[in-house]
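Of the protein chains in this complex, all but one are displayed in their positions.
Chains here go by letter, A, B and C, matching the order in which they are written, and residues are numbered from 1 within each.
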Amino acid sequence: MSQISLADLNAASKADFVAALANVVEYSPWIAEQLAAKRPFAGINELHAALMAAIQSAEPDVQLALIRAHPDLADKTQRAAGLTAESTDEQNSAGLDRLSEAEYAAFERANGAYRDKFGFPYIVCVRRHTRDSVLRDFETRLLNIAKTETRRAIEEIGRISALRLDQLVMADDRLKVHGRLSTHVLDNHIGKPAPGVPIELVELASLGESRIIARAVTNADGRTDQPLIGGRPLPIGRYELRFRVAQYYAERNVPLSDPPFLDEIPLRFAISEPESHYHVPLLVTPWSYSTYRGS
Amino acid sequence: MSQISLADLNAASKADFVAALANVVEYSPWIAEQLAAKRPFAGINELHAALMAAIQSAEPDVQLALIRAHPDLADKTQRAAGLTAESTDEQNSAGLDRLSEAEYAAFERANGAYRDKFGFPYIVCVRRHTRDSVLRDFETRLLNIAKTETRRAIEEIGRISALRLDQLVMADDRLKVHGRLSTHVLDNHIGKPAPGVPIELVELASLGESRIIARAVTNADGRTDQPLIGGRPLPIGRYELRFRVAQYYAERNVPLSDPPFLDEIPLRFAISEPESHYHVPLLVTPWSYSTYRGS
Amino acid sequence: MSQISLADLNAASKADFVAALANVVEYSPWIAEQLAAKRPFAGINELHAALMAAIQSAEPDVQLALIRAHPDLADKTQRAAGLTAESTDEQNSAGLDRLSEAEYAAFERANGAYRDKFGFPYIVCVRRHTRDSVLRDFETRLLNIAKTETRRAIEEIGRISALRLDQLVMADDRLKVHGRLSTHVLDNHIGKPAPGVPIELVELASLGESRIIARAVTNADGRTDQPLIGGRPLPIGRYELRFRVAQYYAERNVPLSDPPFLDEIPLRFAISEPESHYHVPLLVTPWSYSTYRGS
Partner (left out) sequence: MSQISLADLNAASKADFVAALANVVEYSPWIAEQLAAKRPFAGINELHAALMAAIQSAEPDVQLALIRAHPDLADKTQRAAGLTAESTDEQNSAGLDRLSEAEYAAFERANGAYRDKFGFPYIVCVRRHTRDSVLRDFETRLLNIAKTETRRAIEEIGRISALRLDQLVMADDRLKVHGRLSTHVLDNHIGKPAPGVPIELVELASLGESRIIARAVTNADGRTDQPLIGGRPLPIGRYELRFRVAQYYAERNVPLSDPPFLDEIPLRFAISEPESHYHVPLLVTPWSYSTYRGS
């Protein structure tokens, strides 16, 4: 997606402005038309706030039409018929394009039950979720009343549009839509950062396969050169970080038992705040370790 | 197996003494006959030391016959034909009666290769091992020369006989043949032991299925009423202790994130010293934990 | 003080019973007289409960007389004139016989203010206190109303009498009047308990000198042969445990920086529950350490 500056958006003709923002909210050009009249925007946060105000002050039937303009999650027929490019990318980010038949079936049942109860599709900002957490969210939200779900759907449209704006528009300020997951290995045996420790990050799944989503090796400062997840929301879900510490110590000729008391150390934790920084360090000796949610 | 006191053994007729010790070493009554003449024994450690001395001072061909009197590990034909009750129990303790076809095949290959190279069966004190560590031990020992393996075989016969003596003979002293695995959950959030934490102990397997080998719930002192493994050697191998801490904190109304940052905490470690005490505690808050090899 | 069995107390003549318990409550034989009629007691807890019931059901003027039968704390004139042996021992236990002139003056002021306000002496079970915590307790209780202080005085008389009974009477059950302070040094550098670590326990004082109240060296299990404090209440107050870890590591030829990053490690903590078990361990490497309130 090519980017456009906020200055250019502020200066554009109404038609160009509406065209540029066409896909920020699915099939709903009336929002961009309202925003055009509110220009200039001092920043991207102001632009997004105006967008939310436009939706929240719309008549109920207009809001409902907006919600209904969204596709079902992980729906095969709709995918075959074609989603917007944005929807496709987003659904793929959570692995919704790689579901097993059983998982498709689970999503289909959930979609059907939701539509039956509320009369509109279940909307969620999938970039903030793993497959596991989407299914949990489905279950929770199915218990709500319609009024609550209308509000929730608009909230999620707000999150989806914020992420799309963040990708589309360059401005001096940034929307707070990204999180960061980092780690650090401290070798308490020698009182120094541990370089060269192989690390895997696994997304744990209740249904279907857990999968490795990042691999890294610690650098001279015991950290990874890049965050394990960065530049995007942290998907809500359960994870496991695995550190190959026996290999690290063996390479440094530290005497270990056979088999080594600690070999691959798993740190299992969950992410619940997609826009936060999670620092999950490992303090380690051949005989002990600790971890904590750091900053 | 019914027990007999060392005093009774010391006082028994030679025939009764030899009969009582018949199965301490497989099909080798000559050892008990020699021991009968060395009576009285001041303790069970002295008895076992005499047994080892008898074997170690035997002529090479007698030692070889002793080694050859042992069955192959996990051999289906021999099991069908009948092992001594002691051998059967011991092999079952390591799960050798629950092998998959693939695992049987692996053991058969290893047995064959070992017999081909050394001309006698591979002997190991299986109560000190998991399936994983037996296969690793096989691989390592296949690389030895025959002389080393004769010595190793006698060592293992010594360990097997020590465990059988420990079960058979009551004395004032004890052989050092048992280990102990214990844990302790300390709740650093309130500065007290954590009661009511569900714990599972899993034996990890490279080949075949990992399996839960103990379940417990912590008592008022944050410990388990019984050691997780006790009263027997700790099988060499890799393990995982799992503590359900989110459940523990939720029951105490401690505010947690959703999903909780820490839910089921896995501590993965290996045992390499079957006759030692391994204490693997968990110090925990909803946001941090640590462990170490304790005592 | 020579001990007497509960059985003998139950069987004694009334006169002997009263004589035996004469000093359990200061100058108040009427209590023992009442208790004599309630015999036999099934245990020492039942005996002490009866004693408390006798005091609590006495008329207000009798209670007041009982309270007034107690000496002032740390009062020089009364000490010169002679306290009961029990009072003298108890006051000395908290170091009240080693006060500086300034401290005597502080106690005298506090005693005077308390007597002026309430018309009776300040009573506290000094075996449960350090000098620091007695002075803090004085300050807090001076703010109470008279009714509260009458109740508090009786509570403290109850604690004093429980400790005196515990020393005097042998029974099958025990009063819960003792605490225990213990430690444990775990060397995470080698995954074993740390033997031979010199330890000091210091009672910290705001007013006057801090003083070393126990010294020990860790044994093969990383513990001390005796608890640091045991067989008596843990005096409420602030403490520091000091562990000479650089010496320990140097003796084991572990490479250290010069000067060593960690040399003498101080763990500073407070005791607030005199009848509890405080376990304050040290988990240590040459580059890290941790502690926690354990059990």
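Heads up, the rule we're going with is that a residue touches a chain if its C-beta (ideal position, glycine included) is under 8 Å from a C-beta of that chain, and two chains touch if they have at least 3 such contacts.
Remember, it's a predicted structure, so these values are computed and weren't measured experimentally.
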item: Residue, one of A:Ile31, A:Leu186, A:Leu228 or A:Ile265, that touches the chain absent here; value: A:Leu186
item: Subunit C, residues in touch with the chain not shown (by the definition above); value: 133, 136, 236-238, 257-266, 268-270, 272-273, 283, 287-293
item: Residue numbers in subunit A that touch the chain omitted from display; value: 186, 188, 191-193, 221-222, 283, 290, 292-295
item: Missing-partner contacts on subunit B, residue numbers; value: 188-192, 261, 283, 285-288, 290
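Following the convention adopted for this analysis, only the chains that are shown with their structure count from here on.
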item: Chain whose average C-alpha position is farthest from subunit A's own; value: C
item: Approximate Å spacing (C-alpha centroids) for the pair subunit A, subunit C; value: 57
item: Subunit A-subunit B separation of Cα centroids, rounded to whole Å; value: 47
item: Residues of subunit B whose C-beta touches two or more other chains; value: 283, 290, 292-293
